[in-house]
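As you look at this complex, bear in mind that one protein chain is not there, while each of the others sits in place.
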Amino acid sequence: MEKKRILVADDSETITTLLTTALESGGYLVTTATDGYETYELGKTGVFDLVILDQLMPGLLGLEVIDRWQAEGVTTPVIVLSGVDDDRTVVDSFDRGAVDFVRKPFRVPELLARVRHRLSV
Amino acid sequence: MTEVAQLATLIIFAANALLVAGLIALKTTHRIRGRQQAKRKRRYMGLVSRHIAYPNCTDPITPAMATDPAFLDAVIDVRNAVVGPEVETLRGIVDRHGVMAHQIRRLRSSFPLGRRLRAAVALAELGDETAAGVLIHHLSDREPEIRIQAAKGLGRMGWTPAIDVIVGRFATETPWVRARFADTLLGFGSAATWPLLAYITVNHRFEREGPVAAIRALAALGDDQATQTLIEVLHEATDPEVKIATVETLGALGSPRAVPVLRNQIRSPDWRIRAKTVTALGEIGDVGSLDLLARALTDSDWWVRRNAAAALAKVGGGVDRLYEALIGKDRFAADAAAESLADAGELAAARRRIGEGRPRERDMTLVGHMSGDRP
Partner (left out) sequence: MIGDLLGIVGEGILIYFILMQLYLAYLAARSAAVLRRSHHLGRFGRITEMLSSRTSPPVSIVIPAYNEVAGIVDSVRSMSLVRYPRLELVIVNDGSTDGTLETLVAALSLERVTIPYRGDIPTAEIRGIYRGRGATDLTVIDKANGGRGDALNAGLNAARYPYALCTDADVILDPECLMRAMQRVVEDRERTVAVGGNVRPLNGCRLELGHLVDAEVPKGIIERMQVLEYLRTFVASRPAWSDMNAHPLVSGAFGVWKRSAALAVGGFTRGHMGEDMDLTMRLHRYHADRGIPYRIVYEPSAVIWTEVPSTRRVLRRQRIRWHRGLMSAVRDFMPMTFNPRYGTLGLVTWPAMVLFEYLAPMIEAAGWLIIPLALALGTLNSSSLLWLAAIAFGVGLANSLISLMLDESYGYFNSPADASRLLTMALIENLGLRQMTVVWRIRALFGGRTVRAWGDMERRGVAGLATGP
């Protein structure tokens, strides 16, 4: 079976390294992006099976990236990752069609499980 | 005269030459060291990440890494990205390789500030209960930032015997340290409530800043058990800052039991207390205070009026009062009411209904007000 492709977008090198390592060892192909525009451009290609998207990024905010993708008809499922602990971001994320929301700091096995679950449905 | 000038010139130019040499040396070492450290740190981050993601990972961690600051930095960065059992995994890694013992020695020594700070941060982020004794000792370190790190570490591990020591230091700490101490108390949860209350009750008549920080910490803890004591504090307090903090905290705790004592504060001559009081009543959502809040819309102070408008939006039935204020004669109250209605989503709803062709009368009033039309 072909490996699933995941786009990890976060401006923190720690998070991208951690997620890349964890996901690659889990058998996924991982691409990383560190700002909003890069994420938007990469996601537009539509080659990804899942996006893990940080809310607070330079350029475009995570939620703005989702807005743009939707305007362009990109339907890749998105898990929003956020260190901002406010309910509005959570609600806004789901309102925009995000499939899941994970707060930073997070549990790695839990995030992997969420990814597995998302990619199996 | 000339000899002195010659000598001075000579010294100054020698000093300049030394400065140039020093600058070049400094730049070069910083650059080389910085690059190497960044490279190692990236490698370590990958290594640590693998250990985290797969607990049975066998990639070796060598003793050389254990004493490398870049390794510690990598572990701390990863530690801040994860929660739960992964933190234990990280602790296991650093413990097995003697990293923590090394850092404890550094914290205890009279090393330069930078190294001691790094050690304190490491213990605060990664220390387990075996480090608690060291951290308690350093709650009275001569360096404020180390005291903060010590408290943070104790809070993170929830080491409750530390609560009394931390609260006890409130009286003598600088405001910055006190603010950070108050944050660390969150780590202890409601176990910190009673020590804080005891401290506030004893001290609020004699000093200001310590009790204020303690009262704010109670708001963050959100433990309703504090309400009764705070009501008593509000009755007794004379210091305006203490009163303001208490009113705010009672609002944040949200207990209806605080309503009577809060209503008394609305008559305070101090506008700051009135302003916080209306906000607190709004947060509690006390329907019985509607008249009082509506009257506060015409308070002599602008902030009180603005806060009253915001509070009304949070109390059941308050929206009607805001619409009434919208057509009132008081221009500022009307503007405040409009702002508050918009923040509560009424403006968007009104526009939607107008768009759908079935507006209510007050929708037109609100939208009209916002676009600057005045009757």
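Every chain is named by a letter (A and B) in the order it is written, and numbering of its residues begins at 1.
The rule we apply is simple: contacts are C-beta pairs under 8 Å (C-beta built on N, C-alpha and C of every residue); 3 or more make two chains touch, one makes a residue touch a chain.
Since we're looking at a predicted model, the values are computed, not measured.
Only one residue in the set B:Pro63, B:Gly114 or B:Pro269 touches the chain that does not appear here, and it is B:Gly114. If you put the hidden chain back, the residue from B:Ala198, B:Ala220, B:Val259 or B:Met364 that touches it is B:Ala220. Residue B:Thr174 is the one among B:Thr67, B:Thr174, B:Ser190 or B:Asn264 that touches the chain not shown. On the side of subunit B, touch with the chain left out of the figure occurs at residues 1-2, 5-6, 8-9, 12-13, 15-16, 19-20, 22-24, 26-28, 30-31, 34, 112-114, 117-118, 120-121, 145, 148-149, 152, 174-176, 179-180, 182-183, 213, 216-217, 219-220, 302, 305-306, 309, 332-333, 335-336, 338-339, 342, 347-348, 369-372. Within subunit A, the residues in touch with the undisplayed chain are 35-37, 56, 58-61, 63, 85, 89, 92.
As a convention for this text, only the chains that are shown with their structure count from here on.
The distance from the centre of subunit A to the centre of subunit B, with each centre set as the mean of the Cα atoms, comes to 28 Å. For subunit A in complex with subunit B, the residues that touch the partner chain are 12-15, 17-18, 20-22, 25-26, 104-110, 112. Every residue of subunit B that touches subunit A in the complex is listed here, in rising order: 42, 45-46, 49-50, 52-54, 77-78, 80-86.
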